[in-house]
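All protein chains but one are shown in place.
When the chains are written out, they are named A and B in that same order, and each has its own residue count from 1.
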Amino acid sequence: MSRRRISLRQELPLLVWLVLVWGALWQDFSPGNLLFGALLAVLVARMFYLPPVELSGRFNVLHAVPFALQFLAKVVAASIDVMYLAAVRGPKVISAVVAVKLRSHQDLMVTATGHVISLIPGSLVVEVDRSTSTLYLHALNINTPDEVEKLRQEVRAIEAGLIRIMGTPEELETIRQEAAA
Amino acid sequence: MNPEASLVDNIIDTTSAVFMVVGALMSLAAAVGLLRFPDLLSRMHAATKPQVLGLFLLLASIGLQMRTWWVWPVLLVAWIFQLLTVPVSAHMVGRAGYRTKHLHRELLSSDELEAVVQKAAQSARDEGADAGRPD
Partner (left out) sequence: MMQTVMAVTAVILSLAAAGAIIRIARGPSLLDRVLASDVLLAILGAALCIDMAVNRHLNNLMLLVALSIVGFIGSATVARFVAGRREQPHES
């Protein structure tokens, strides 16, 4: 128990998630079952220590819902795009490996951005440089430097969206200043 | 049975039928992509598609067909598990593919990682040479 204790507030999202999984696996959302699940979740979180994920302690639902919808729309659009490319362009498609430097230096934020980028078809994280928080993406159908720049802007926009949802106040301030400039 | 309820039923049935067909088409598109794209990394883009959008559409059609509320959280958990695991395995395969040179350089319009990798390899080699040299 050498590691410093993390507060209940920081642990809460993990516990809620564990209870949700418990209920889903039993396919039973009655209060008794959920209570037992919560008990187990606390026990598991106390006994099996993982390196604490450093949450910023804020979560903005108002930004999260539009972000999720936007994400779905992007996935649909990109899926159709990749489908078209596979059917029409096929073997002649040109792609690129692009380096994108992110603003945030938090592992959680870099991971979340990488996840969202990978989930949208047509771009994929090949390599991560943790010290400079740079993502190296492989992107489909990138022919010109203009398109490279466009992709970079898009990735940084996704990161900005994630920061608005759960970034630290300092990162939020950076975003505000960028928007004002 | 009042006619209004059966109309709603019809709409739900049609929506879920459309979802199912489109979800299955996503799988077909992935297979077409696998067969037609030229190298490993571009094939990977095709492969992540049925796992994200296809599964979403199919799970949504299950939810529409079951018509009970408690199915939705279960389906959501199944989908989120998929969202958490797909990028990780895609990254692992993509990274291994890049490192073992499974891509055609002539099909890349720009490669901003190559210089970094070359530099890292060079410095590793220098360090190895320094360590090997007798004082």
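Operating definition for what follows: contacts are C-beta pairs under 8 Å (C-beta built on N, C-alpha and C of every residue); 3 or more make two chains touch, one makes a residue touch a chain.
None of the values given here were measured: they were computed from a predicted structure.
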item	value
Contact set of chain B toward the excluded chain (per top definition)	13-14, 16-17, 20-21, 23-25, 27-28, 30-32, 34-35, 40, 43-44, 47, 50-51, 54-55, 58-59, 61-62, 64-66, 71, 74-75, 77-78, 81-82, 85-86, 88-89, 92-93, 95-97, 99-100, 102, 121
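The working rule: only the chains that are shown with their structure count from here on.
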item	value
Distance between the centres, which are taken as Cα means, of chain B and chain A, whole angstrom	14
Complex interface listing, chain A residues touching chain B	20-21, 23-25, 27-29, 72, 75-76, 79, 82-83, 85-87, 90-99, 114-115, 118-119, 121-127, 129, 136, 138, 140, 142-145, 148
Chain B - residues contacting chain A, complex	26, 29, 32-33, 36-38, 41-42, 44-46, 48-49, 52-53, 56, 70, 73-74, 76-78, 83-84, 86-87, 90-91, 94-95, 98, 107-114, 116
